[in-house]
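All protein chains but one are shown in place.
First chain written, first letter: the chains are A and B, and each begins at residue 1.
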Amino acid sequence: MASPTIPHEEVTLRHHFANDEQQKDASTIGMWVFLVTEIMFFGGLFLAYFAYRQAYPAAFASASNKTNLWLGAANTTVLICSSLTMAMAVHSAALGKRKLLVAFLVATLLLGGVFLGVKAYEYHDKWVHHEVPGAHFECEGCVDAGHAPLFFSLYFGMTGLHATHMLVGFVILVILIVQSAKGKYTAKWHTPIEMFGLYWHFVDIVWIFLFPLLYLIDRSKTGLK
Amino acid sequence: MITAPPPVKVTKNYLNEKTGLKSWLLTSDHKRIAVLYLIVVTAFFALGGVFAGLIRLELATPAGDLFESNTYNKVFTMHGILMVFFFLIPSIPATLGNFLIPMMIGAKDLAFPRINLLSWYIYMTGGVFTLYVLLTGGVDTGWTFYTPFSSSYSNGYVVAAGLGIFINGFSAILTGLNFIVTIHRMRAPGLTWFRLPLFVWAHYATSAIMILGTPVIAVTLFLLVLERGLHIGFFDPAYGGDPVLFQHLFWFYSHPAVYIMILPSMGVISEVISTFSSKKPFGYTFIAFSSIAIAVFGFLVWGHHLFVAGQSIYAGLVFSVLSYVVAIPSAIKVFNWAATMYKGQVRMETPMLYAIGFIGLFTVGGLTGIVLASLGMDVHLTDTYFVIAHFHYVMVGGALLGYMSGLHFWWPKMFGRMYSDVWSKVSAVLVFAGFNLTFFPQFLLGYMGMPRRYHVYPPEFQVFNVLSSAGASVLGVGLLLPAIYLTWSLKYGELAPPNPWGATGLEWQTQSPPISENFEVTPVVTTEAYDYSTVQEVVHIG
Partner (left out) sequence: MTMEPRSFQLFPDSASNFAPSVDGLYTYMVVISAFFSLLVAFLIVFFAIKYRKRPGQGVPAPINDHSIGSMILEIAWSVIPLGLSLVMFAWGASIMFTESRPPKDSLNIYVTGKRWMWKIQHLEGAREINELHVPVNRDIRLTMTSEDVIHDFYVPAFRTKADVLPGRYTTEWFRPTKVGDYHIFCAEYCGTKHSGMIGWVHVMTAEDYDKWLAQGSGEGSMAEEGESLFRQLGCANCHVKDGHGRAPNLYGAFGMKVDLADGSSVRFDEAYTRESILYPQAKIVAGYDRIMPTFHGLISDEGMLKLIEYIKSLGDPNGTIQEKDLQSEPSNIQKTGTMMPDQSEMPKAPAAKTPAAPRAAASTTPTGTQQ
């Protein structure tokens, strides 16, 4: 923590930057550029999803009925709430309210934990029902079983990649909680909190795309004739 | 009136300020990181070159008498992987770009110095995976990893190779991210966009491609690894997948990747031609915007690798016409470079020799590219030696020669030493001659119908293969010499003045080598770029 006699800038301004504003701008642009790369990363999977859904609509429609709609919806709610708590954390940091900041960060962590817990349950459930692609794949009641594994591969690939991003977020969140508790972030400088907020919102948005594609589409068709 | 330069002494600089292995391996100085990259990139280039030599040795005779087929297939695969991912993509950006971009814009370092160091460690990790593959038996899929061969049939270490490239990709992403933020936010006062050196414009465009394209190859390799490990059917028809989808995903990155390889070289050439003509680049604005246009259009042409792959002809039409459009900005640059020399004061130093070699060879490479962009022509020529000749003209005759030009141009700045004038010019000539002898016959072989990736071939193809292999030995010698005289110059070369070539640009206003902070005082820019009237009379004439 900066002592009263040392200007704050000297503690947090890195030597190659001319001033705080340049440093903050650089961090912000950097994080947005990084998120663009993440969009391209997930983009490849979305492309594969659309290509195969278009090629095998019957298989995808029936396989997507195997996802648990209520768990998916619950998870969506949980994740949106965690984005809210994260936004509140950033707001608290901007107001210099250390205790609130820590509280909201912890809330975000807990909500994220609920999400991952539900996901783990879903994965386990799929494993038990042999809906994991591979040598032992069996899809009960799936239409066009030859192409059904494609849906499940994409399900695991996309949600798995998303979950990995959440786990990385967790690790960073823990570090931020510890640092916040020590008072490292002030109203004047809390850039890491803001940057992490951007990342967390991005992870949330990816889920908001995944949920309709994997859980909602073709739910009304109870399988084709 | 030209006078002998005052004797230059070795002063405190970024090389000698701190010593010891730890000060190098934990550095955050962009200049030291550039030197770290220079060392490893050279090592991987040498390794890739050894494999090239083995290929040409085998192909001197029609029969497979040097290796058995599996070994040959692993050799050309390794040659491709090492050259594309571990040499061509990082070469200029990670060595010259890292060193020069902060200096050219008057900054003390890149925006994220520690991320810069991280990118080097990530590169090394990817390299370790690849070396592991090499030492444990290799991979035989070709650098393109087409499925279902790579996912279900190859007996090589596809997963490890895929992971190595996947990891290596993050090095490029972080480098590109760093450059974009730095160029946007850390320019010195008075340095507007249109006062930037064209080298910086070129790297800005390159960085945009790196950040947008590399994640796609990452996810593609991720899917390939999943498929191979878990027998999921993304790309294998036996499990319901589509092998052509892999090709689309792969080339969506790998085509823009070739522009990652050439744009930085073009940036070098703009600097070198201008300096050794003592003239501002003709059509500066057009050259700058051409770099951006190449980056944008480069993302729209990937399907020209799939003309005979089962893609619809209507898609083929779109990709073909766009491939012609993307060639135009490159043509604009070539003509602008020639016009720069018009009524200039031309000096034929070694960097300039490489630069004019670049212009000639890149022109041939680019023209043969538009030969291939024509649908009916590509049907005959795709997957033959014509394609190999085309991309070696742009990658070696273009990208590598640009790298050599840049290395020779900025060597005095980076290391404070001049290198042998005679030997460097001899090497440049050997490289140019050897290169043409190696690869021109391959155009002819391609039209004759010799397919690529062939271990054995019908005897009527032998004549041109022998010529090509002979050329390769000349090229090899030409490329070996710089390793010797440049290394020699580090200890015994004449000490370099701040601006031996009479160039403009902020980096030439510092001592050679620069101090760790780059500038004692942050420069303020008040003149336009490339104003040669402000440069002192040139003191070093070869």
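Methods note: a residue touches a chain if its C-beta (ideal position, glycine included) is under 8 Å from a C-beta of that chain, and two chains touch if they have at least 3 such contacts.
Nothing here was measured: the structure is a model prediction, and the numbers come from that model.
Contact with the chain not shown here comes from a single listed residue; of B:66, B:131, B:377 or B:470, that residue is B:377. Considering the full assembly, A:59 is the residue among A:31, A:59, A:132 or A:166 that touches the omitted chain.
Touch with the chain that is not drawn comes from one residue among B:137, B:190, B:229 or B:451, which is B:451.
Only one of the listed residues, B:128, B:317 or B:524, touches the absent chain: B:317.
Residue A:141 is the one among A:141, A:160, A:183 or A:212 that touches the chain missing from this view. Taking the whole complex into account, chain A touches the unshown chain at residues 56-59, 141, 143-147, 222-225. On the side of chain B, touch with the chain left out of the figure occurs at residues 2, 69-70, 73, 140, 142, 146, 148-149, 152-154, 194-195, 237-238, 240, 243-244, 277-280, 282-286, 307-310, 313, 316-317, 320-321, 324-325, 327-328, 331-332, 334-336, 338-339, 341-348, 356, 359-360, 363-364, 367-368, 370-371, 373-380, 382-384, 444, 447-449, 451-460, 463, 528-535, 537.
The rule is simple: only the chains that are shown with their structure count from here on.
Spacing of chain A relative to chain B, judged by their CA centroids, is 36 angstrom.
Looking at the complex, you find that chain B touches chain A at residues 107-113, 173, 177-178, 180-182, 184-186, 211-216, 218-220, 222-223, 226, 230-234, 239-242, 245, 249, 252, 522. For chain A in complex with chain B, the residues that touch the partner chain are 15-18, 22, 25-26, 29-30, 33-34, 36-38, 40-45, 47-48, 51-52, 55-56, 133-135, 146-147, 149-150, 153, 157, 161.
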